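Before I ask anything, here is the structure I am working with.
Removed from the display is one protein chain of the complex; every other protein chain stays in position.
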Amino acid sequence: MSGETSSSLASPAAVAVPFKPPVVRRGLSAIVINHPTFVVGLAILTVVFVLALTADILYPGDPMDMVGPPLLWPFQDMEYPLGTDSLGRDVAAGLVYGARVSLIIGFSAASIGLLIGTLVGAIGGFFGGLIDNALARLTELFQTVPTFLLVIVIVAIGEPSLPVMALAIGIASWPTIARLVRAQFRSLRQQDFVMAARSLGYSNTRIIFMEILPNALPPVVVTASVMVAGAILTETGLSFLNMGDPNLVSWGSMIGGGREMLRTAWYLTALPGIATALTVLALNLIGDGLNEIFNPRMRQR
Amino acid sequence: MTAPASSAPARSEPHAGNRLLDVRDLCVAFPGHLAVRGISFHIDRGETLALVGESGCGKSATSLAVMRLLPPGARIAGAVTFDGIDLVQANERTLRDLRGKRMGLILQEPMTSLNPVLTIGDQIAENLMRHEKLTRAQARARTVELLDLVRIPDPARRYDDYPHNMSGGMRQRVMIAMAVACNPQLLIADEPTTALDVTLQSEVLELLDSLRRQLDMALLLITHDLGVVAQWADRVAVMYAGNIVEKAGAHALFENPAHPYSRGLMGSTLRLEGGGHYTSQRLTEIPGTVASALHEPGCNFAPRCALATADCRIAPPPLRPFEGRQVACPVVTQPSKEADRVAAGR
Partner (left out) sequence: MRLLSRTGRSLRRTLIQAVPTVIGIVILNFLLLQLVPGDAADVIAGESGSATVESMAALRKQFGLDQPVLVQLLSYLNHLAHFSLGFSPRYNMPVGELIMARLPYTLMLMACAFTLSLVVGIACGALMAAFARRWPDRAMSLVVLVLYSAPGFWVGLMMIVLFSVHLGWLPSGGAITIGANLGFWDAVGDQLAHLVLPSFSLACFFIAVYARLTRSAMLEVERQDFVRTAQAKGLTPFTIQIRHVLRNALIPVTTVAGLHLGNMLGGAIVVETVFGWPGMGRLALDAVMARDFSVLLGVLLLSSFVVIFANVLIDLLHAWLDPRIEAE
């Protein structure tokens, strides 16, 4: 049988209608070719990760220390390629150490949010009825309180340290995941494979975690990358308001510090902001890419 | 539900100067497959042509190609002439002025073919305001008349209903009112009754036919239901895997289908005149699927055809005149003993 579509043309007129058969690629090369933005996002994030991990090697010593003359503009002195701030601290060193804080907060806060959200959503969506109603109300309640205000209050309860900030951001961000997981569970629990698991006498816990959850995961994974991005943005805002850990350099605190010099040395504000935007951009690109990979239908649009 | 073919109302023989739509060597390609493979047919003014075939044979693609409403990515070749206008070469603006004004389209699924957030009246009036340059009030008055014409009870009140307030049959009537709003010369109905209850099907078709006569429209009726063809069409084109395999008068085709595929289609339709019933008369099936035909170098139907010879698999057979019709089957058209025997023993 001939694979060429054009060979079976009934009319010569149709020969004028050429088209290429779609090339179907699989595996890693398919992702690289079909989702270039995903790869770009992954590349940027990898660079940020490497910089954060090698901060001690690149810039040994405390980034809070004064190392050079104050207020050097970027590229003015190649010893401090991104310049120095009003106290003579190296901006490049600050950015590299700040990457650590942002990544730690971003990923731990998103994990906490994911954990709470998945549990609340899964339990509500799976059991339904009164429990679901109560949990849905709780979710709604948390969504009505302005997220950032809630984070500030929780940080004020504890102390401005990394674990407390991560916890606060996590607690404030779980409702999104809870709604998503709940919707997934509500539709999935009706499906045949859950019926089958029930008829085999599996426990609810097993059905929730072993049967339904893996099927509910794709949209959760997509949202998770957006949550990491959101957590990094929240952390930046928090440190900008001086509510972060005073002993650590973070992008937000650098923006806050640079704000005093906004009129004369705006690069002090611009650079940490660009670092934040790039990292968050990378995470969003990854999220969009994952979305495309999980929902191939979207690509055809 | 299928009336005997002989009871179909006699229609005047269409004459040549009356040609409304002329389709020549039409091809439609979607990315990855060729849906329509060079078909030719014509429709005269006021005439009903039925395009028959199973799903996936390219009949919907044909109807959309005539309206030039194929989805982006689809390609079209050949010539489609509508009242002297070349639709394949026409620009978007010309096409927009034709659509809705001189050509109307009715889609299969009345549930999804109406915009859920606009009232049905506004959706009909929209057409009138676009083409007839009516004011809102004039369009409303005309729409109420149209709703009445398609036999929707209490049309003035129904104007402000949303599609979700209406039943499937009512919605299809709204679709019909919308399509005929500007008295088009050609109405294309793509499986207009498939999504409806059996009891509603003949009502809707009867409505379509009476509107056709009242408004002097030509009708391109796309269907897989041969009962519909026998009752409402003047002429029939049978499509298989992107090709037209037989063109004949509706009566002739129904009485005596020539192409093996047409025979298969007839065989799988119950015939009341013979007193047949599925309990007493076995329904014949066509073996295989359409998919098996897609990469066939010769006749597309050959893999499923009981009459196929080795020649059939070499080159696609052209349509040839045969007994006052056109048939794309060399075995049937070149009378041989084998074919005669099969035809007689049908």
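Odds and ends about this structure:
We just call them A and B in the order they show up, numbering each chain from 1.
One rule holds in what follows: a contact is a pair of C-beta atoms (placed from the backbone, for glycine too) under 8 Å apart; a residue touches a chain by one contact, two chains touch by 3 or more.
Here the structure is a predicted model, which is why all the values come from computation and not from measurement.
Of the listed positions B:Arg136, B:His164 or B:Arg213, the one in contact with the omitted chain in the full complex is B:His164.
For the options B:Arg19, B:Lys59 or B:Arg99, the residue in contact with the chain missing from this view is B:Arg99.
Among the residues B:Ile39, B:Val52, B:Ala179 or B:Val228, only B:Ala179 touches the chain that is left out of the figure.
The omitted chain makes contact with subunit B at the following residues, 67, 69, 95-101, 103-105, 107, 109, 112-119, 123, 126-127, 130-131, 160, 162, 164, 175, 178-179. Looking at subunit A, the residues touching the absent chain are 137-138, 140-141, 143-154, 156-157, 229, 233, 236-237, 240-241, 252, 255, 259, 262-263, 266, 269-270, 273, 276-278, 280-281, 284-285, 298, 301.
The criterion applied here is as follows: only the chains that are shown with their structure count from here on.
The mean-CA centres of subunit A and subunit B are about 52 angstrom from one another, to the nearest whole unit.
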